[in-house]
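Of the protein chains in this complex, one is absent; all others appear in place.
Showing chain A:
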Amino acid sequence: MSARLAKGGRLIDRSKAHRFTFNCKWMRGFEGDTLSAALLANDQMLVGRSFKYHRPRGIVASGPEEPNGLVNLGKGDRLEPNQRTTTTELFDGLTAESQNHWPSLENDIGVVNNYAARFLPAGFYYKTFLQPRAAWKHVFEPIVRHSAGLGKAPKDRDADRYEQAYAFCDVLVIGGGVAGLQAALVAGRSGARVMLLEQTGHWGGRAPVDGVEIDGQPADAWVKTTVQALEAMENVTLRKRCMGAGVYDHGYVLADEKVADHTPGDGRPKHRLWRIRAGRIIAATGAIERPLSFAGNDIPGVMLAAAVRDYVVNFAVSPGDRTVVVTNNDDAYRTAIALHQAGLSVPVILDARLTATGALPEQARKLGIRVETNRAIAMVQGGKRVKRVSICAQAGEGAVLEEIACEAVAMSGGWSPVVHLWSHCGGKLIWDEATACFRPDAARPPLNHDGSAMVIAAGAANGALPAADTLADAHRAGEAASKPAGEAPKATAAEEAPMEAVWLMPQGAPVKLRAKAWLDYQNDVKVSDVQLAAREGYESVEHTKRYTTLGMATDQGKLSNINGLAVLADALNEHIPQVGTTTFRPPYTPVTFGALAGEARGEIFQPLRRTPMHDWHDAHGAYWEPVGLWRRPYCYTQGGESHEKSVHREVLNVRNNVGLLDASTLGKIIVKGPDAGRFLDMLYTGVMSTLPIGKCRYGLMCNENGFLSDDGVVARIDEDTWLCHTTSGGADRIHAHMEDWLQCEWWDWQVWTANVTEQYAQVAVVGPNARKLLEKLGGMDVSKETLPFMQWADGMLGGFRARVYRISFSGELSYEIAIPASEGRAFWEACLAAGAEFGVMPYGTEALHVLRAEKGFIMIGDETDGTVIPQDLGLGWAISKKKADYLGKRGQERSFLADPDRWKLVGLETLDGSVIPDGAIAVAEGKNANGQRNTQGRVTSSYHSPTLGKGIAMGLVLRGPDRMGEVLDFPKIGGGSVKARIVDQVFYDKEGAKQNV
């Protein structure tokens, strides 16, 4: 039985008890416990089921490397699947449920996979489920899908919120063990801005558990004084519960701070995502112990030796009365000693090496613990927990020499430095033969922009495993990141004899045992699977990983990768470094999506741009339409009318009375400078430099390929100032386009641009009564004579500073009035008041579209789609023939675009007056070589025209303007077709009489 010891536990506070549930069973733990510790203290050895075979799984580790201890944490809108028990701090009221089983953890039907394991080796699904064909989708895949997956899918919207923050520092130290603390201390003393991150809730890492002494004092005491010293430095920031997740180019680091995971619902954000820009990064991320590969090494109760020590020393949790220790190194003896000191029994230490004469083995022997060398575990026996181990010679093939009853096995296969952060951005590794691990190659670090090392590995993360080396190495790293700082503190710990690599136990284990020796506990990958992959030619480590799924589980292979690699290398008869590692990809441990999304949720998940009149629209029945980041009224509904009715009413009111459009979203870019005219002549297809001051001109912009990309009216403000209107969606894009050309190509031209879209509110006053409305407002002469079509004027209008443009996008008498944004709402209301007697009504974007379509005006995005040139749209008149060049000119001269047989803009009128469906395509005779129906045109805009009482449309048709009167056939989705005649695209007021009054 695993249980709580009566005494001890350096991290728990026995005065604060917490109650929690696991699978609906109430349990007790203490403040400071991890959920793993609390579960073990309640004798909960079995915590889950593996992915593929649904094998019983118990806790193996004590940190983020844990592959098995995964639970559904919390409930409802706080349910979090796959939460790792080893990194979950216990709190009162915590609820957890185990995963991947049905109907219960103890009795899981999925375990049939286990009995069939022999038929389900690595990659079996590539070789099966081939017949019958339909069965994969309908039978096999649903079964595979259902038995896979781990945690429960949440159903609800997340109740918590998340925060994001930026930080900048000279030296970022990741890892708050003694190495990280020392490195931070050195860097901090140099005066550098230092940030120190630690993923757990406490400082000091392994050293205090491992009995290290520093400068003559116990590690705990040294940690305490060092943390105090760091806290006292103003230039140093310390953050606990903050995991360095990923290292990116140019010293960019993501870190995930678990602010309120252990205090859910207290109002604080659940996580805070830090985006840190660091001059230098010190990775002091420690090392992770490796399991040993022996048969039955996945049975609950088999744990990493250091984890057992952690549970005993930190949490006063015993893994069982009798724990067998199995190892290839001296460090694991510390576990035996710690167990012994806690009053627990260690029946035997099995050491795979031929001799064990170091200080620690000697100490163990002195304590009366039996030590056996050249010994291995032949097999662990047990089902849902360890019952006994059978022992054999490591050098042999597994003949059982002895059986020993026990409740737990503590194993150690040596240590692997945590090289993830070093590797994320390209840091290279070297193989260290003596400690059988990959460690950072200082000669090939990830590089900063200036070619210097961006990341410096320190301490155990650098392969400096013994405590004395760790501290000296960290001191050096701190110096390398800042400046020389004198003597390093001296750490002392028991001397360790060399380890000996053991990749399989026993060395000659037959296939029967290898098929029970697990590498990846969560994904159920065994030694035999990796050997199978190698045999079948999946020789690259990436192939093996993907074929077997080794290391692809939620622990990302922190325990399994090196062991798997070694087995692969052996199978290929190659050296481990030749085989190489798989790529280390961020994040180091999984990060919650919510944290990555941050505050940007719901209404503000993207920035929301509102015009100054926004609230007025909202209060007056606006039905909103997103336009880029803006929100524009599609129409304003009155009473219970449908949107269609509203649009109808708004269109007619513009045609008969006067309408108001909030045109504030229209892009407004000021282009200024001695070369501004020349610049605009290059940007637009027409000539802008000759535009007289006070006048407006319609302009088209094309991209380099010649395709039409935006349009709008340009006004000449003064000698060297132009104001360019763009489409609402185009403002930012066009501004960037301008700057792109100015900064990259014409950097010697004296031109400056400013996007003033939001500085102005703009109101279009449109309709036969428009002038009357403005005259009622008073203050400016807006008569035909003083302010003719395509001119603008500044003045005071109804007491507002206004710039009035006489332009029209509807074919009606129309003014667009720009007002300082702060006065937009007041001006809008003034217009409404002044226009009341003339029948004024606001109208939305849809009425705008209908009005312009009736008039045959094109709309960027409807008539254009990135493949259309102005010539296709009958806009040749807006292209200057005189200019030597403009953006897109050369593109338009290419053979396909200059071909007269292109699809060109025309009007379309159905024979029966109906509306052609949006997106309809006109067919031609026959099929092409690929069996597709030939086509000869398509609809670009199609509306019911309230003014004309029938359907109207524009479209692009092969040689359209030359085929007036011809009838085209537009098949409908789902059968039938609409017939439409090619007509002139201007349906309303062809002479332009109405806009020129």
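Methods note: a contact is a pair of C-beta atoms (placed from the backbone, for glycine too) under 8 Å apart; a residue touches a chain by one contact, two chains touch by 3 or more; residues count from 1.
Criterion: contacts and distances are computed from a predicted model.
Enquirer: One chain isn't displayed here; going by UniProt, is it "Cell division protein FtsX", "Acyl-CoA dehydrogenase", "Sarcosine oxidase subunit beta" or "Cysteine desulfurase"?
Expert: Missing chain, UniProt protein name: "Sarcosine oxidase subunit beta".
Enquirer: Taking the entire complex into account, which one of A:Pro218, A:Gly396 or A:Gly594 touches the absent chain?
Expert: From the options A:Pro218, A:Gly396 or A:Gly594, the contact with the absent chain belongs to A:Gly594.
Enquirer: Taking the full complex into account, find the residue in A:Lys152, A:His202, A:Lys428 or A:Arg825 that is in contact with the omitted chain.
Expert: In the full complex, the listed residue that touches the missing chain is A:Lys152.
Enquirer: Of the residues A:Trp26, A:Phe119 or A:Trp877, I need the one that contacts the missing chain.
Expert: A:Phe119
Enquirer: For the chain left out of this view, which of A:Asp13, A:Glu141, A:Asp781 or A:Asp962 touches it?
Expert: With A:Asp13, A:Glu141, A:Asp781 or A:Asp962 as choices, the missing chain is touched by A:Glu141.
Enquirer: Could you tell me which of A:Gly201, A:Gly279 or A:Pro586 touches the chain that is not displayed?
Expert: A:Pro586
Enquirer: Which residues does chain A use to touch the chain missing from this display?
Expert: Residue positions of chain A that touch the missing chain: 51, 78-82, 118-119, 121, 124-131, 133, 136-137, 141, 144-146, 148-158, 160, 246, 248-249, 252, 254, 425-426, 511-512, 515, 528, 532, 535-540, 542-543, 546-547, 549, 554, 556, 583, 585-587, 590-594, 596-598, 600-603, 605-606, 608, 625-627, 634, 705-706, 861-862, 865-867, 891-892, 894-897, 917-921, 923, 928-933, 935, 938, 971, 973.
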